[in-house]
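Omission of a single protein chain aside, the complex is shown with its protein chains in their original locations.
== chain A ==
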Amino acid sequence: MLHIVACIKQVPDTKIIKMNPKTNTMDRASAPAILNPYDAHAVEEAVRLKKKYGGTVSVLTMGPPPAVKAIKKCIELGADEGYMISDRAFAGADTLATSYALTKALEKIAKQRPIDLVICGKMTIDGDTGQVGPGIARRLHIPPLTGVKKVVEINKEKGYAIVHRKLEDGYEVVRSTLPCLFTVEKDINDISFAPLPNMIKAARYQPTIWTADDLEDVDRKQLGLKGSPTIVSKVWAPPKPEGGELLEGSTKEKVEQLLSLVLVKKELFQ
């Protein structure tokens, strides 16, 4: 029986987020909080693997109390257990400090039930870095397999997994020892509709919540802002380009002007 843990994050929907033009800061309240889309695929894949091979799917997140909502979403998708680490001590963490805190939580989860596989989304849509998954793998001393687009086989008995990893012009078939960590691409699966029993379970579900004190052997210097080597020194609105020339006239005239602008690059059409 496999124990798969998916690491997930609640993120602001960056498509909707608005900027305050006066202060050049983000109006976070303007953006609804959602389960990071890549992580939804990670949870979906974990649940599919559970259905195929048997086992348990846990999800783990770090975040403020409202992030419970993202865990509930994962229960809807078919996860069995949810864990959240939530503490002011974690605030301001960059990817290095985040992978440290999540690893400490994974070690605690593993004491209750050994972990065969960790799955993360390829990246979050607010940070866009894709660094936390590989960071966790290094800290757990397990192989990281990034960009997984298909899981071919998991064989717990013989202790290996075979996956397809996306390359720029194709993919590679890789075999890794278990346990290992995958970060998954969006095209790995299509998210299923949540069945009603899952939705009912999710509505009532309360995840296990740990503070920094609940974790073991934690070096507090490696948590949160203190444990983050990168700092944001400046946030600025992207430079506004000067803008182009607007073509004037009737639609026909505009089209003709455009034509002459484009066809001037004759070499492209010969």
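One rule holds in what follows: a residue touches a chain if its C-beta (ideal position, glycine included) is under 8 Å from a C-beta of that chain, and two chains touch if they have at least 3 such contacts; residues count from 1.
Criterion: contacts and distances are computed from a predicted model.
Undergrad: According to UniProt, what is the chain that's been left out of this complex called? Choose from "FAD-binding oxidoreductase", "histidine kinase", "Electron transfer flavodomain protein" or "ABC transporter permease".
TA: "Electron transfer flavodomain protein"
Undergrad: Given the contact definition stated above, which residue among A:K52, A:K111, A:R220 or A:K254 touches the chain not shown here?
TA: Considering the complete complex, A:K254 is the one touching the chain left out.
Undergrad: Based on the whole complex, identify which of A:Q112, A:N155, A:S192 or A:T230 touches the chain you can't see.
TA: Here the residue in touch with the unshown chain is A:T230.
Undergrad: Considering the complete complex, identify which of A:Q10, A:T61, A:S86 or A:S176 is in touch with the unshown chain.
TA: The single option touching the absent chain is A:S176.
Undergrad: Where does chain A touch the missing chain, residue by residue?
TA: 12, 14-15, 17, 19, 24, 26, 94-96, 99, 125-131, 133-135, 137-139, 143-147, 162, 164, 166-177, 180, 186-187, 228-238, 240-247, 251-252, 254-259, 261-263, 265-266, 268-270
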